[in-house]
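Just one protein chain is left out here, and the rest sit where they should.
And then subunit A:
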Amino acid sequence: MTTPLSPGAAAPRPAPPRAARSRRSWTGWGFLGPFVAVFALVFLAPIGYSLYLSLFRDRLIGGNTFVGLDNYRQALGDERFWAALGRISLFLAVQVPVMLGIALLVALALDSGRLYGRDFFRVSIFLPYAVPAVVATLMWGFMYGTRFGLVGDVNDALGVSLPDPLSPGLVLASIGNIVTWEFVGYNMLIFYAALRVVPHSLYEAAQIDGAGQLRVITAIKLPAIRGALVIATIFSVIGSFQLFNEPSILQPLAPNAVTTDYTPNFYTYSLSFNGQQHNYSATVAIVMGLITMAIAYVVQLRGMRKGG
């Protein structure tokens, strides 16, 4: 919860006790060392290694040669990469607002105290978060199926023919639905936790001033949870840019609709493991990482500025 933790965020800077300062230096490292060692091995080293890889290229003649920024030049002119990035941007622009919107509405409903069975709602809507992406995708993939899925059942029962969710035109929306299903509850919980610590005296003051529910939401609740909204948006953006599991599991079920360069991450994977183009794959991953970080940064900056 926010209030309990806000001192936590500020405290560590002045915190270290005077007595500990005398033994400044090695004790702390003894505890932190193991984490840092593994962190260096699985975070820093791969980043360094992929930077190195991105500057080389395997050639038939001459073997592994230094090519400078050639790989980057190739990536920036790579239509398949841009197509994947465009697809994911469209996904991001639609799925993230829908998901966060639903999560926010449910969180506001829970927080309003007007629901019957609030705890049941909270736990049940969060439950999909515990389902692995693989299982979620398999489940939805089957349900989408016109053969033995729910879509087929509805078609039979009502005598209609719904469009196939796994057709090329709809598969992106279908993936969006799976991701939304997985993470609505998670985001709802983040918003709800932030709402819970808004001081009630504010609501009472608003009530005395004659403010309606809607006004309380727009004037008090939403500004109060801005931090949570920004964080949830950043996490969702990062998550969307990394999209891989859902399209890759759906591929056997929808081979015509999902290509191996469907998302940037899928493309990197295919380059490396089907095409053996490790150097180029590392380059695309770096470009993608930079774009993700830039967008996360912009979201944070905008969120904070509005807050200022």
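Here, a contact is a pair of C-beta atoms (placed from the backbone, for glycine too) under 8 Å apart; a residue touches a chain by one contact, two chains touch by 3 or more; residues count from 1.
Here is the rule we use: contacts and distances are computed from a predicted model.
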item: Per UniProt record, name of the chain withheld from view ["2Fe-2S ferredoxin", "Carbohydrate ABC transporter permease", "D-sorbitol dehydrogenase-like protein" or "Cysteine desulfurase"]; value: "Carbohydrate ABC transporter permease"
item: Contact partner of the left-out chain, one of A:Ser89, A:Ser112, A:Ser167 or A:Thr260; value: A:Ser112
item: Contact partner of the left-out chain, one of A:Leu69, A:Ala93, A:Val123 or A:Met304; value: A:Val123
item: Of A:Val42, A:Ile61, A:Val160 or A:Leu214, the residue in touch with the unshown chain; value: A:Val42
item: Interface residues of subunit A (partner: the chain not displayed); value: 1-9, 11-12, 15-17, 19-21, 24-32, 34-36, 38-39, 41-47, 49-50, 53, 102, 105-106, 109-110, 112-117, 121, 123-136, 138-143, 147-150, 152-153, 157, 181, 184-186, 189-190, 193-194, 196-197, 199-201, 204, 207, 213, 227-228, 231-232, 234-235, 238, 241-242, 244-245, 248-249, 251-253, 255, 265, 268-269, 272-273, 278, 281-282, 285-286, 288-289, 292-293, 296-297
